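Note that one protein chain is taken out, while the other chains of the complex remain in position.
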Amino acid sequence: MDSQAIATLPEHGHAEHEHSPHLHHHFATEDQQREASNFGMWLFLLTEIMFFGGMFTAYLIYRNWYYPAFVAGSHWMKIWAGTLNTTVLICSSFTMAMAVYSAETRKRKALLRYLSLTLFLGFVFLGIKAYEWHNEWVEHHVPGLNFSINDFTHVDPRYPLDKPLAPDMAEKTQSYFSLYFLLTGVHALHMLVGVSILLFLIFNAWKGAYTTGHMTFIENFGLYWHFVDIIWIFLFPLLYLISRHQ
Amino acid sequence: MHYFISPVLWQFLVKWLAHFPLFPPEASSVAPYADALFFFLLFISALGSGIVILMVVSFSVLYHKERNPEATQIEGSTLLEATWTIIPLALFMIVFVWGALLYFRIYNPPTNAMNIYVVGKQWMWKAEHPGGQHEIDALHVPVGRPVRLTMISQDVFHSFSIPAFRVKREVIPGRYTTVWFTATKPGTYHLFCTQYCGTLHSQMIGWVYAMKPEDYQAWLAGSTSGSSLAQNGERLFASLGCNACHSGNPSSRGPNLAEAYGAKVQLANGSYTVVDDAFLRDSILNPSSHVTAGYAPIMPTYQGQVSEEGLIDLVEYIKTLHSNDRVQQTLNTSLVQNSGSTTGTGASAQGQAAAETPRMVNK
Amino acid sequence: MSEPTHHAHTVVHPKVYAAVFGALLLFTALTVFASSLELGVFNAVVALAIAVIKATLVVLFFMHIRYSSKLLKLTICSGVFMFLVLITMTLTDYISRAWGLW
Partner (left out) sequence: MSTIISLPDQSTATLPKRSYLNSEYGLKSWLLTLDHKRIGILYLIVTLFFFCIGGTMAALIRLNLLTPGGELVAADTYNKLFSIHGIIMVFFFLVPIAPAVLGNFLIPLMIGAKDVAFPRLNLLSWYLFVTGGCFELYAIIWGGMDTGWTFTTPLSTHYVNTHVVSAALGIFVAGFSSILTGVNFIVTIHRLRAPGMTWFRMPLFIWSYYATSILFVLATPVIAITLVLIVLERVIGIGVFDPAKGGDPLLFQHLFWFYSHPAVYVMILPGMGVISEVVACFSRKRVFGYTAVAFSSVAIAVFSFFVWAHHMFIMGISNYSALVFSLMTMLVAVPSAIKIFNWSSTMYKGSITFDTPMLYSFSFIGLFTIGGMTGVMLASLGMDIHLTETYFVVAHFHYVMVGGMVSAVMAGLHFWWPKITGRMYPEPLGRLAAAILFIGFNLTFFPQFIVGYLGMPRRYHSYPPEFQVLNVLSTAGASVLAIGYLLPAVYLLWSMKYGKIAGANPWQAPGLEWQVQSPPLTENFPEPPVVDFEAYDFEWLANHTKSEVQTVG
């Protein structure tokens, strides 16, 4: 690589950047490299927005069409679990932000601590989600695999004021649960990917990789983690809260 | 030319080349309108392409390197660019408005149109005339009278296309779509399924027979199946027990259906809707979404119990229901029949028909 | 380059993170509380409004957009815009089908 050539560039003659081991040959400066990867990560998050966009569209349409079924379906959601999970994710977002901060201020121990906390909270979230899914399996609420409309055609003891649904509308609770499993499933898949990357990050952070000033990777992972949090911030009210009223 | 090839082959070629169409027949009232727009579009296309070709060819000749060794650099011209932005835009707007008007002409049937039902399934078209005439892969229509097709698919997307009439409409599972036309020339025209629908998609074709009104009447009379759609519907109505609630009595549990078709009703959620074919069909399949104000949502769904043809019969029956006399009559006879085993009274003719009707269901 | 490559990189103080964290928890509590009220249509409106506020907080502070270049702000806006185009233009079709033929 011709580092001589870079040095001749008038605007970017910062000597300390030239020999940085993290600077890829096609970038002139480390700032440029950092901005580029930051921008790239954001573009990737845009595709994620659109990816969820298709599912949100489907959700809105069917909620419009089969509102009573969505009411009945969301009554079977455990609000405490949803609230707890929202809190867990928000906490993990906070610890992730703090991890990025620790990397910025080059504190290896703090970085390790916050990353491990984030990882732990990620597992807690997945655990609670798995518990909920297990419950839904037991209650025969998994469309396509294990579904029965029984719960919706009879009065729900916990909601004695609710009228049971007519069989045709009760069938439509499948739409609700399909979208529920689709949205939470794809979200959990993102969490799984995030958790796996976190393991890798912790290993590298332990070796001191991100506390030398080169922290693009951890910064971008932070963006990803926060994005997954944002998705949940919308899923929680959509699936658990807004359809609870007749 | 024909000295070099065999005369038989030559004659065959001439015949072949002389007898293939380049333009479809115009056989409906909208066809001339569609073709007028088409010729306008052809004209502006030719104009546009002509200008482009003229520019490219003349510049190629005029400014060929041999003739013009040195290019003159030109930045652009706002005036010219504005011209070729605004003129195409104006032309496209004309096309848009014209096309939209034609669209409404083709898809908004006149109120006096006669109705024929079409059911699409892999891979055939079934047409059902109100008089009970059934046909497969064929459609007989009178000339000079608006015909509305109410169409539905039993399985996948199909598309009902009559090129000579310039009409086409997707036939969708779960939902009625309509199209209308007035045939203007007696004749036999192609009927195609144009939406890819599986293995034998290209066999899902048939013929449309546009007939003089008197021929059509003769055909109707000659191919009757004995009972009209409404009569079939009446039997189905009774056998499904619809009359138990929709008896028309003021105290009955279901809304009165006499003269219901075309009326505006208020639904339980407060909104108003016009009772049309689609509303009737959906109410049978998804009753809880179509509860009339003032009634309890107690009607069971008939999803999976009535075939699309059966639904058409029911819809047609309700459309023709002007009073509840017959409903109550059927109700009485079926009561009689139900109690028949104990009282030993013979069932009436209608009761027998009702007993037969399970064959109509799930056909 | 037309965009400045030497963008001042701000280090956000943990106090800001803590404040945002507190606000997020507060809004979570609020949205759960609001869902227990009978507000009719406004249940959905309130819940979504709170979700939008929470998401905005996360984007602005945790994701550093408040301190980022215009390019990034524009990028996010365009993404949200396209998301809304997908949803609204599809939904208008469904809603306007009820208008029937005209």
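All chains are identified by letter, namely A, B and C, in their written order; residue positions are counted from 1 within each chain.
Everything that follows uses one rule, which is that contacts are C-beta pairs under 8 Å (C-beta built on N, C-alpha and C of every residue); 3 or more make two chains touch, one makes a residue touch a chain.
Just so it is clear, the model here is predicted, and its values are computed rather than measured.
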Seminar exercise, completed: Shown chains in contact with the undisplayed one are A, B, C
Seminar exercise, completed: The listed residue (B:Val118, B:Val167, B:Met211 or B:Val306) that touches the chain absent from the view is B:Val167
Exercise. Looking at B:Tyr117, B:Phe192, B:Trp219 or B:Phe279, which makes contact with the chain not pictured?
Worked result: B:Phe192
Seminar exercise, completed: Interface residues of chain A toward the undisplayed chain are 1-2, 5-6, 8-11, 24-28, 32, 35-37, 39-40, 43-44, 46-48, 50-55, 57-58, 61-62, 65-66, 143-145, 171-172, 174-175, 178-179, 181-182, 186
Problem set entry | Touching residues on chain B - with respect to the absent chain | 16-17, 19-24, 33-34, 37-38, 41, 44-45, 48-49, 52-53, 55-56, 59-60, 63-65, 68-77, 80-81, 84-85, 88-89, 92-93, 95-96, 98-107, 122, 155-157, 159, 161, 163-164, 166-170, 172-175, 177, 190, 192-203, 205, 286
Seminar exercise, completed: The missing chain sits against chain C at residues 1-3, 5, 71, 78-79, 82, 85-86, 89-90, 92-94, 96-97, 99, 101-102
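Following the convention adopted for this analysis, only the chains that are shown with their structure count from here on.
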Seminar exercise, completed: Per the C-alpha means, the centres of chain A and chain C lie apart by a whole-Å value of 15
Problem set entry | Euclidean distance of C-alpha centroids - chain B vs chain C, Å | 44
Problem set entry | Inter-centroid spacing, chain B versus chain A (mean Cα positions, whole Å) | 46
Seminar exercise, completed: Given the complex, residues on chain A that touch chain B span 65-66, 68, 165-169, 171
For this session: Spell out the residues on chain C that touch chain A in their complex, using ranges where they run on.
Result: 5-7, 9, 11-12, 14, 17-18, 20-21, 24-25, 28, 31-32, 35, 38-40, 43-44, 47-48, 50-51, 54-55, 58-59, 61-63, 68-69, 71-72, 75-76, 78-80, 82-83, 86-87, 90-91, 94-95
For this session: Can you check the complex and tell me which residues of chain A touch chain C?
Result: 12, 28-29, 31-32, 34-35, 38-39, 42-43, 45-46, 49-50, 53-54, 56-57, 60-61, 64, 79, 83, 86-87, 90-91, 93-94, 96-98, 101, 104-105, 222-223, 226-227, 229-230, 233-234, 236-238, 240-242, 244-245
